[in-house]
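Sending over a structure as structure tokens; questions will come in a sec.
Every protein chain but one is kept in place in this view of the complex.
And then chain A:
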Amino acid sequence: MPTKQRYTPANFALELIGAAAALIFLVPFYFLLANSFKKLKDILLNAATFPESLGLDNFRRAWVAIDFPKVFLNSFLITSVSVLLLVVISSMMAYRLVRRPTTFNKLLLTVLVAAMIIPFQSVMLPLMRITSLFELRGEFYGIVICYMGFGISLSMFLYHGFIKSVPLEIEEAAVVDGCSPYGVFWRIVFPLLKPIGVTVAILNVLWIWNDYLLPVLVINDAMTTIPLAVQKFFGQYLRKWDLAMAALTLSTIPIVIFFLMLQKHIIEGITAGSVKG
């Protein structure tokens, strides 16, 4: 598509079409935000109007009702530790599978890639049994290990595609200089993997942060994450829209900020990730 063109009335028309589409996309966010500030009777009267005042009372009550600081911290810890470990183990595994394509390692690659097709529901029931058998249920490290198991396939696959294009010469030079295999990986190869590492990290953050079903099955109340807290809250206060809207807004804010801050990387990462995947 030509990009260096004159700006014609047709372009302006496209601009308007784009703006109209954007408005439609934003309407749900308007409803969410506007009603977070309203009193319940105003919401029931008319959900489409602007709030009369921007008082934070709803937010204060929702903050307490879902115990926001605690569930935020839980989500944050589970997501960050899982993603960090996934980056480490998947890059190491991918490196080895690329550099030592033994029969075993080739088979392993095939199995990992094929496993991506298995839906979570087809694994979850026996998994519940496994998690209690190995005492992973209700433990922080338990859910982290679960995310490592479910995440390794895609993460390793993305790294694998990238490492194939990393030239071997640099590593050979380092070995001649007396660098151990582990030193070669951590000091020389791993820094070169940063572009795909960012992609892997972002895809995993979006997945784990928003995940609902796995935590429901394997964590206990003390580790409740944001999606679980919201789900529980709706079970209790379905018609308390003033509180519910404020709770939903609060719960949405962290990931939206994450997206707006890292937008460029996220969009590039998704492009890279999907082309490889």
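Structural remarks
The rule we apply is simple: contacts are C-beta pairs under 8 Å (C-beta built on N, C-alpha and C of every residue); 3 or more make two chains touch, one makes a residue touch a chain; residues count from 1.
In this text, contacts and distances are computed from a predicted model.
The complex includes a chain that is not drawn, and of the options "Cytochrome c biogenesis protein ResB", "Methionine biosynthesis protein MetW", "Sugar ABC transporter permease" or "Sarcosine oxidase subunit alpha" the UniProt name matching it is "Sugar ABC transporter permease". Note that of A:Met156, A:Ala174, A:Ala201 or A:Met223, the residue touching the chain absent from this view is A:Met156.
When the omitted chain is restored, the residue from A:Phe59, A:Phe72 or A:Tyr95 that touches it is A:Tyr95. Even with one chain removed from view, chain A keeps its contact list with that chain: residues 1-3, 5, 7, 11, 14-15, 17-19, 21-22, 25-29, 31-32, 35, 43-44, 46-49, 89-90, 92-93, 95-97, 100, 105, 108, 111-112, 115, 117-130, 133-134, 145-146, 148-150, 152-153, 156, 178, 180-182, 185, 206, 209-213, 227, 230-231, 234, 241, 244-245, 248, 251-252, 255-256, 258-260, 263, 266-267, 270-271, 274-275, 277.
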